[in-house]
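Yeah, one chain of the complex is gone here, protein chain that is, but the others are all in their spots.
Should a chain be cited, it is by its letter among A and B, assigned in written order, with residues numbered from 1 in that chain.
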Amino acid sequence: MRNKYLLALTAMALVVAACTDSNGGDTATTEAGTTETTEAAPAAGQSVLDQVLENGSLSCGVGSVPGFSAVTADGDDVGFDVDFCRAVAAAVLGDAEAVTFRTGIPGTERIEVVTSGQIDLLSRTTTQTQSRMDSGVEYAPIVFYDGQKMMGRASDGITADSPLTAMDGGTVCVATGTTTELNLLEAANGAGISVETVTTENRDQAIEQFTAGACDFFTSDASANASFKAALDTEDDWVIFPGSAFSKEPLAPVYIANDRRWGNVIDWVVNALIIFEEAGVTAANADDMAANPPTPGVGRLLGGEGEIQTAMGLSADAFLTMVKATGNYGEIYDRNLTPIGLARPGTSNDLWLNGAGGLLYAPPAR
Amino acid sequence: MTSLGPTESVLDAERESPPQKVAIGAFDWMRKHLFSSVFNTTLTVIALLIAVFVTRGIAGFIFGDRPKWGSVTENMRLYMTFGYPPEQIFRVWLSVGIVFALFGLTLAAWGGGNRVSANRLASSVTKLGGTLVALALVTGPFPILWDDAPLSLRAEIIMVVIGFALGGLAMFHKARTEEQPERTISRTGILAGSVVFFIAFIWLLQVPTPMLDADGVYSEPLAPLATTTTWPWTLMAVIMMVFFLLGGVFVDRRGEERLRSVLVASWLFSYPLIVFVILRAPDIDWNQFWTRDIWIVLGFVVGGGLLLLLVADPERPERGRILSLGTVVLAIAMFWPLSIGGLPRNLMIVTAIYMLVAPSFAAKGAMKRTLANWVAVVLIASFFMIAMDTEMILQISKESFLGGLALTIILALGALGLAFPLAILVALGRQSRMPIFRQLSIGYVELIRGVPLIVWLIMAIGLFGFFVPTGVELDKVIRVLVAFTIFWAAYLAENIRGGLQAVGKGQTEAAEALGMTAFQTTTLIVLPQALRLVIPPIVGQVITSFKDTSLVAIVGVFELLNIAIRSIPAQTVPTSNFTFIGTVSENLLFVAMVYWVFTYTMSRSSLRLEEKLGVGKR
Partner (left out) sequence: MTAKTRDADTTRVPLWRNVTVLKWLAQIATVAVVVLLFMWLFGNFSANQEGGTSPFSFRFLNEPAGFQLGEGFTLTPESGAQALMVGIVNTFKVALLGILMATLLGVIVGISRLSSNWLVAKFATSYVEFLRNIPLLVQMVFWLALLTLLGKLTADTGPIPGFLITSSKGVAFAFVVPAEGFFQWLLFVVAGIVAARYVKRWRRRLRDETGNETHELSWALGTFVAIAGVGLAIHPLVGPLRHLWGALESFFVGLPVIVFQVVLAVVALLAAALWIRRFLASLRTPAGMAKLTDDDYYRIVFAGAVGVVGAVAVFMLDEVAQTLLNGAANVFGGLESAYHAAAGWPIVWSQPVLNIAGDQGQFVTYGDGGVVFTPAFLGVFIGVTLYTSAFIGEAVRAGILSVPKGQTEAGLASGLTRTQLLRLVVLPQAFRVIIPPVGNQYLNLAKNTSLGIAVGYLEIVGVGQILAAKIGSRASMAVIWMGFYLAMSLTFSAMINWYNRRSLIVER
């Protein structure tokens, strides 16, 4: 009997020894032991940049808005917002495919997922506002100047120049609980007209209700209006108005506050994309341009003197890799937004350098 | 259709002209079942009008000009697996193949030798033919009643001809076999026929395929399925048939019971194998495996085995109890204060559970089997733990590696599998004579069932982060899995409680009189009887659960429904060369059909299962 007890004790000791040994031996495995969990929130002093480099993948939040982000039949993510995620991944990790897309984050939770560290970057047509500035996130340079407009029917006597007052007494389809709804009500109050809202759960339902005649008007950002209009069957009947938007919607990527290293990377990915367009650096000619830079600034960005990039924690040719993978800002725009009817020349989204009212402007790279 | 008693003797004289017999039968049948009175006739007319109206409405939509069915056919891969990499799609087929192989074996093990009455088959075929003819007449053009019809005249004629051919075939068979009505067809024959039919069907099937011409005008010409679809499905059908035959051979040699027990284990084993190993494609670090993991596993196998010898010693139950409690304490201690993670802790949990349960089943002669089971449990558990505790080989750009129908199925099965043991515990607690257990169980069940599932899901997504330590972040799919598990466990518990109540008190008393412990009484006497009684309500709950998975669409998980209403309507020109904005109705019809096929099949099979088990007839 006694030796059986001894055996049991030995067994216990063996088990404990095995455990403690493995604990002391390799801390990495104990971390991995929390299966299906990711140690998300940044540890004190650690930048998101380090985490991304460590994980080898960028976690990027996107929406599902035609032209901005969508999933193709093959399961690929495409779109304007998506390409900014890819640009960041290409610059940081050297691989535009090293992105994990978080689709379907409700609009109400998108800030929270950034502050809690669930995603590294939010590229989801998010408007820069005063109150959001205060909620633990920061904004990259604006990548798209948008504004809210209405969409109505030509058969109702609406033209592209109709003022807001033309919709007095009409009904408007709008997704419930959104800033779009609030903007509409404020604008209606301002114009001194009364409108009735028909609220739906999301914008897709709103557009569906609108086209079916459940309401006389539909409202959303001008970009979304354009993409919906382009996709609707009887394109000519739909009119986007008024001439100028009744709200300002500067859209920009969002990242966690107080993480300057990571913030710098995102900011300069956006800036570099704009500078490359200004300088005519495209995906096709990037290698030639790197060999014979048109300006010293572009040369520095393409890795000529790589100190600025390496000081940021990136490789010297990070932006060269990036532009080869995604093209410059103009290429991204033309690839995704021009086909859905969002013409660029002459709009706020044109380059400032073109002098046609464009607002896109990047600080110098030096 | 059915031969009616009084006319039979008359008909016997006229054997030479079978069609006439049918005509009389059908007329009689109609008079009896449709036009027996004025009231009945009115009802028939009203029902007929509604049926025609609804069918034509649906057919009118399906075959009309408005819908873009390309949104369904083009996005089939998205519907099935969402973001699974196309170059790794063989993993999906492998999984489907395993399921089909097991399915074939299951068919062989449960009633492989059964024979189906040929007459029953014939009447099914007749019904099929009748339905086809009715559908064609209602949806096709009809000279006087309606000219514009959803179906073309050609299609109508083809359907009517096929329908009558099927009906005629069945009747011909029936007439020929009048003398030996007991004629049967083997299950193998029917299955082989179905497989051939299925393969022919998918190779001949033409689906609308989206096209954009040079001017960008959208059209949907019919085209055969891609070979990347047809070949794998052909293979799957063949695999099922082959394994059905193999199963038959096995049954002949070793008997059904053996195959059944192997199959139950295989089905259970296949779930983690498919989800965590095949689909998830773990990148196992073999170096670490050989230098570290293997020794931990061996340590547990040997150490646990030795411990088991002591724990399961029926001579000294007290010592066993104390030792097994010791393993529990050790397992808890590994969370805190030792905070050892990974493989050792998880294996320790397995050990503790095993040690708690083992003594109740230990007997003098069974030691060898208990030990063998232990080794198997540790090896299998560590295999999955090591596999799960790794990176993926797959390059997936989505939040979770699964989506679409695959996620729907895996979510439903996983949560139900986890909920079931919990539900048994809660049901037992609710029936327990111990007041605290009972009150806790009642509180759990009432709290969970009182609040709608969607509220729990919103909380799982939006509030989960607040109730776990800062920094722990669980995958969205895992969170809804937890929510489903907790929710369904409450419902399952109520079902199981019904069964527990139905088991006679005499059973418990008899077991106690035999000297069984409370644990043994419950697990060996009460539960098996109770669970058998509640199979129908549990199948009902499984169906409900399967449908309930659609709710995760509201919280942004991309299963079937969310893809239909959110992903596909966002596809535009630059993304897929087609625009599918505004195709919600089409997508919803497709999704509804998928759900319907699954749930209807389940409810039908549960009816068959009930008949087979004789539930409610004992």
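Here, contacts are C-beta pairs under 8 Å (C-beta built on N, C-alpha and C of every residue); 3 or more make two chains touch, one makes a residue touch a chain.
Note that this is a predicted model, so its numbers are computed, not measured.
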| item | value |
| --- | --- |
| Absent-chain contact - pick from A:E208, A:D221, A:E249 or A:D317 | A:E208 |
| Sole residue of B:L102, B:L561 or B:I581 that reaches the chain not shown, by the stated touch rule | B:L561 |
| Contacting the left-out chain in the complete assembly, out of B:D28, B:E512 or B:E610 | B:E512 |
| Touch list for subunit B against the chain that is not drawn | 33-34, 36, 40, 43-44, 47-48, 50-51, 318, 433-437, 439-440, 446-447, 449-452, 454-455, 458-459, 462-463, 465-470, 512, 543, 547-548, 550-551, 553-554, 561, 565, 584-585, 588-589, 591-592, 595-596, 599-600, 603 |
| Residues of subunit A (touch criterion as defined above) contacting the omitted chain | 107-108, 111-112, 115, 135-136, 155-157, 166-171, 175-177, 181-182, 185, 196-201, 205, 208-209, 211-216 |
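Convention: only the chains that are shown with their structure count from here on.
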| item | value |
| --- | --- |
| Rounded Å distance between subunit A and subunit B, as computed from the means of their C-alpha atoms | 38 |
| Parts of subunit A lying in touch with subunit B, wherever the complex brings them together | 4-5, 7-8, 10-12, 14-20, 22-23, 25-26, 29-41, 64-67, 69-79, 97-106, 109, 116-118, 202, 204, 207-208, 211, 227-228, 230-233, 335-336, 339-340 |
| Complex interface listing, subunit B residues touching subunit A | 74-75, 77-78, 81-86, 288, 292, 295-296, 299-300, 302-304, 306-307, 309-310, 323, 326, 330, 334, 338, 340-346, 348, 351, 385, 388-390, 395-399, 461-462, 465, 470-475, 478, 555-558, 562, 565-567, 569-576, 579, 581-582, 584 |
